[in-house]
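Here the complex is missing a single protein chain, while all its other protein chains stay put.
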Amino acid sequence: MKTFVQGGVMALALTTGMQVGADEAANLVINGETEITVRTEAPEHLDNLSKIYSGWIFRSDETQALQMDDFDNPGMIFVDQGRDAWAVAEGSEGKACADCHNEPESLADARATYPKWNDEAEEVRTLAMQINGCRTEQMGAEAWKYDGSDMLNMEALLSSVGRGTPINVAIDGPAQSMWEQGRDLYYTRTGQLDLSCANCHEDNYGNYIRADHLSQGQINGFPVYRLKNAKLNGAHSRFKGCVRDTRAETYGVGSEEFIALELYVASRGNGLSVEGPSVRN
Amino acid sequence: MKLTRRHTLMLAAGSAVAALLPMRAAAAAEEAIAAFTGGADVGSEGITLTAPEIAENGNTVPISVSAPGAEAIIIIAAGNPEPGVATFNFGPLAAAQAGSTRIRLAGTQDVVAIARMPDGSFVQASREVKVTIGGCGG
Partner (left out) sequence: MAENVKPRVRVPREVAAGETITIKTLISHKMESGQRKDGDGNVIPRSIINRFTCTFNGETVIDVQMEPAISTNPFFEFDAVVPESGAFEFTWYDDDGDVYTETKEIAVS
């Protein structure tokens, strides 16, 4: 905790420590063929960072290895389950995902652009909201639970077919006001510990918080298979965990605040690759 | 699989108790080893156990064992509530008497692998794995 009561100068000095670890120089190629961008120039809208890094580089050699082969990556079990669900007709229209979209590979570009503005619905939609939009509006089926296993399996499938695609989330136009709301949340301190997202993930990435190696909190790897709970985790659930750990009342999974935060945090990773299902601590 | 703060604290308390009562954990591990070796002497050549020096998460620790020519290899985690982890039995079509898996470790401890060779002898390797406790981890 000591780090966080230091001034900004001290925090910056500690941050330079991240150049040491060998893991951080590693490159990620999945199945020996899909190259993943794990470090690149920060997008223009980011004033406080010059480089952005995938969470993968902050993990141990062993954890990194779990993501380099689809038969090592336990998240791929759930991609298989998503692929099964893709072909299942549901709802009053008796349609499956496959009836409109053929193979999941036809949506390989989708994961990289979400959250994004939906003209018809006049709202910013996360990938989960769009999947539920398909279910309720096109299939006449019930919406899946936000960050529930059915939803995460489908998001993992759509991420897996888009791996290697650069994240490219639009922050202007009709999405801009929500993006600004997300940015404000990112820099707002919350909870008894009085921490903002930025205090850990912008000011102190690369440092250790006890035994945890702090990442930049990028979400290009979601859904994430976490060793901690041995299942897929959604970005909103992860946000919730972070906010809770500042000892604050958290926003809900699927709430407007977390949709805005997801849009903003996703845009901080513009240029990194779609990586999900990734493997993290 | 939700591991709440309370559960984590209970686990931590559990390992503290285990540390205070090494006899009990060690006795269970010794029992498991004796059941495998029948009390025979155990050598140390010809077996390799690969495990991380520091495991990022005790829930999923990748390990590999290899003992060329072995009939079977048992893996023991002496610091777990139950020391047994797995026993690999190799058949005629195993190209190597080796295997990898992922295991749970309740805390920092020695992981032990013992191979039974076709002549009835036993060899053993052990590695200490430090299990870290996260700072926040959400």
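The first chain written gets the first letter, and so on, giving A and B; residue counts start at 1 in each chain.
Rule of thumb we're sticking to: a residue touches a chain if its C-beta (ideal position, glycine included) is under 8 Å from a C-beta of that chain, and two chains touch if they have at least 3 such contacts.
Fair warning: this is a prediction, and the values are worked out from it, not measured in the lab.
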Where the missing chain touches chain A, by residue
69, 71-72, 74, 76-78, 80-81, 84, 230-231
Considering the whole complex rather than only what is displayed, give the residues of chain B touching the chain that is not shown.
1, 7, 10, 59-61, 64, 77, 80-82, 84-96, 98-105
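Throughout what follows, only the chains that are shown with their structure count from here on.
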Counting only Cα atoms for the centres, state how far chain A is from chain B in Å.
34
Show me the residue ranges of chain A that touch chain B in the complex, using the header's touch definition.
59-63, 65-66, 208-212, 214, 227-231, 238, 240-242, 244-245, 281
Footprint of chain A on chain B - complex, ascending:
1-3, 52, 54-57, 59-62, 132-138
